[in-house]
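As you look at this complex, bear in mind that one protein chain is not there, while each of the others sits in place.
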């Protein structure tokens, strides 16, 4: 079962699924349990309470759904909207594209606001659409906080500002899949109505839990939303929350214990420190890319992502070959370029459970691969740039001071 | 994180989630991986090929969906039916009830064929409905192979026979959640169009994978079915099957390796031997119940289930108290009575990775608990009856002969 | 690597190695670490402090030696005695025999006090030897607290009493391998000079740590003892204790974390409750043996062991065949009869991480095997006797009340 085994650790730098902390792997190393015993509800109660903290919400209601990010999207949409409802949705890369595709297939009337891949969401167009929409036909604004395909982070505070400027009642639905637990996310402050993430991203768990958090306004909307849904229906969850047994159907025991351990680690480190631990590799990676003389797919600094960097390769190089070489030669897993940027970019994920030396090993690997495929990189240049920054900025590990 | 810890092993006798074999726990004890590397598709290919064997199909197409049994139901229905479609569905217990509820909420016109809880599906009514339906308004017959709430196994060959007798083209949709990998299941022979199970049942994995298998006729139906679906849409899977990358969205790496290990164990043991390993505890448990002077909730032998036994308690006893005592005193997890039989039955699950002495420990525990709650059981009587049967019938462990 | 795999759990009832609690397995599921970092000494410090509690000593000094019980014996002897020294040592079964053999091979002058196998140590002879020994030529009294081969527990308080009665200065060396953490052990109260156990016994860890605890008098003796030793020399440990780095050579990181988890579980349960949890299966097993009409190898109640029961089979049965059948048919691991009692007894270990229903499953298995091999046992009889006792005596699990 390990027929592709390579010596040493796999260097996992795709932007998800990410490295699981060893204490979390340990916590999940267990047999099944009866989820109707007193133990599972007791633990679930702590999870639901604590998971709100990663959304920075006190009034939101979280749902831990046995699904992926795609299912979490579907849960967010079908519980709050009715077929034919108009949404404004930003298309800036592969994942926003997929979400828009889902919105269309679910029967919504999607007003797509497209940007070049590598740019952030176009808020001017949002403003003009809201300005025009005095009849409030727009029922939801849908945005991906961090577009994983291009490494673009959108400014969510601005979205809220624009909605407020026009006193527009549209729901504010946010895909936080590659941001939550890595980038600062403020559900209550930003008036987000549904926020969601997946367990295998910055939470650093295995895939299999879609975490959706709904504002009171979203919960209210769910009471009248006519989209057909059963598996993803919040109503069933709310019914079992009230019963105190919490689960309308069987959860993964292992993921529950894993989530408990993951949250414990995040809170012990401190969420703000976690964000800093993501900001440093983000900056360091961008400095390395610059030193290599390559272009960041993200076109402006305001959109730079601290969870993933998409690196543009020269036209004479196939970025997929870089990814293949990494896996074949150095046990390094990089992200492919997707769709429009296939062959043109490769991606370095720097989110989740990671530290500086892991990143530097990855950057050294990328340098050697760039040389392998014929790009005239100066070996050591990117690592030097990253080190110069990190050596001045990495703090001591709090528990070891 | 183990605040409800009790010494020794937990005796897990709910009818799911069930005990995970230790080699499977080991196989899943791992970090995440890039699911777009060559390794994951290579393994997935073997899984899709091998998983057909547990359905006994060669022409079916399996889908390994990151969901639960409830999601697997939804996948089966929404991919094959359109809103308003008429289904005939048998209500014989809590899980068939929930599936019917789902069918109704998904917008189908459900023709419910109800039996007393403890009885099997009423096939006479099915026959008469099919006979009348010369216009073929019935689009699907939906049945739970093994009703987990009452311990009733339906005879699927009979359903096929009746459909054939009337040359009725309705799709044949089967919930095999608590049967597949434990009871003989013959998808091709019985002309089942969609069969499904969940990873945490007889496959003995953690929860989180809904396994759905579609016949060519079901695949054909999916091309025109108008039910709205995205996450559960087979089309996306089929597209990625064709690409050879297999996954429309992120699977659980751990569950894939777990499934590989689980299938390896099942095939090494031999599926027919696995069924025998379920038949023995089924019979032994029923003999114990008889020895205790208690009634099996299942009303006739033809419906006896080899994966779960629902035991009826005398009216002066609350069956929930038996379950509570088991957990509190003996680290024993029994199944509650659900809905109509709440308080009236408790359930002994005997499916999945289990052997004789585990069952006998459970039966001994049940005897002591029965006495605890005031039922005048003769201690040792059930175990004696079970032992008398098992001592004559348990074969040697094949690998140790 | 699982070529002898059998479905379900292995029922491990040898008197060591015993079942490891799942939280302990989890705690050991980890990579290696630098044992010279600040973390390992910090944890070691807590271990050395806490491990004294399982010996009930405040003045003793513990050593956690990477070895087995055999090595722990050697450590106890070579650190306190010089070649030619006279010891009084009780021979009551295979393990006391092996210890005596070691004493002789290490060059001591062993005064063997032999009993029939199935009897406890003969204290009258000890008394007379001490009485005669006015010259104090006896340097040590060596005794196995619980003889694992015959299921005989010796009364250590009596040994101390006799030593005191004669004001004899001999060191009091105790093998607590199958007693410590299962039977009450009072190092300080009983004036034990060296006590030892192995990790794979009642501590319920993997094999690999010999735990030796030395009284101040033993430490004093070690300064002049002339037995050649290096690996087992306490001096090296004491040197590193003083340095605060604790380890003269590399410890097993996994066992250290495992020990931490094991101690945490034992203390959470409460040592006195742990002893009770051993007394119950001890009693229940003896009642079952009686109900089967078989003889306990232990000849008198005062010597009954609560950690292992050696069951005498009729002369026409080979007890080894019972053990073989258990493994081959029921995935049950029983203990063989050793040496003098080979073929005549089989052993049921009931120590370590175990609960009532596990034991009852084992007893049911033994009944069926007895019948298999031709003994006319009444099936269910032993379980009934055990249940009658346990149903009245097993308390609720403390954490679940």
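All chains are identified by letter, namely A, B and C, in their written order; residue positions are counted from 1 within each chain.
Keep in mind that, in the parts below, contacts are C-beta pairs under 8 Å (C-beta built on N, C-alpha and C of every residue); 3 or more make two chains touch, one makes a residue touch a chain.
These numbers were taken from a predicted model, which means no experiment stands behind them.
Enquirer: Going by the contact rule already stated, which one of C:109, C:207 or C:399 would touch the omitted chain in the full complex?
Expert: C:207
Enquirer: Out of C:92, C:106 or C:322, which touches the unshown chain?
Expert: Selected residue, touching the omitted chain: C:106.
Enquirer: List the chain C residues touching the unshown chain?
Expert: With respect to the unshown chain, the touching residues of chain C are 1, 3-4, 10, 12, 14, 16-20, 25, 27-39, 42-43, 66-71, 73-74, 83, 101-102, 105-107, 198, 200, 206-208, 227-228, 230-233, 248-255, 257, 260-261, 327, 333, 336.
Enquirer: Take the complete complex as the reference. Which residues in chain B touch the chain that isn't displayed?
Expert: Counting only chain B, the missing chain is touched by 22, 25-27, 29-31, 38, 400.
Enquirer: Please identify, in ascending order, the residues of chain A that touch the omitted chain?
Expert: Touching the chain left out of view, chain A contributes residues 2-9, 11, 19, 21-23, 29, 265, 268-269, 277, 327-332, 353-362, 364-365, 367-368, 371-372, 378-381, 383-388, 390-391, 394-397, 399-401.
Quick note on the criterion: only the chains that are shown with their structure count from here on.
Enquirer: Any idea how many Å lie between the Cα centroids of chain A and chain C?
Expert: 53
Enquirer: What is the distance in Å between the mean C-alpha positions of chain B and chain C?
Expert: Centre-to-centre distance between chain B and chain C: 44 Å.
Enquirer: For chain A and chain B, let me know how many angstrom lie between their CA-based centres, rounded off.
Expert: That gives a centre separation of 34 Å.
Enquirer: At least two partner chains per residue is the criterion; list those residues in chain B.
Expert: Expected reply: 3-4, 19, 29, 327.
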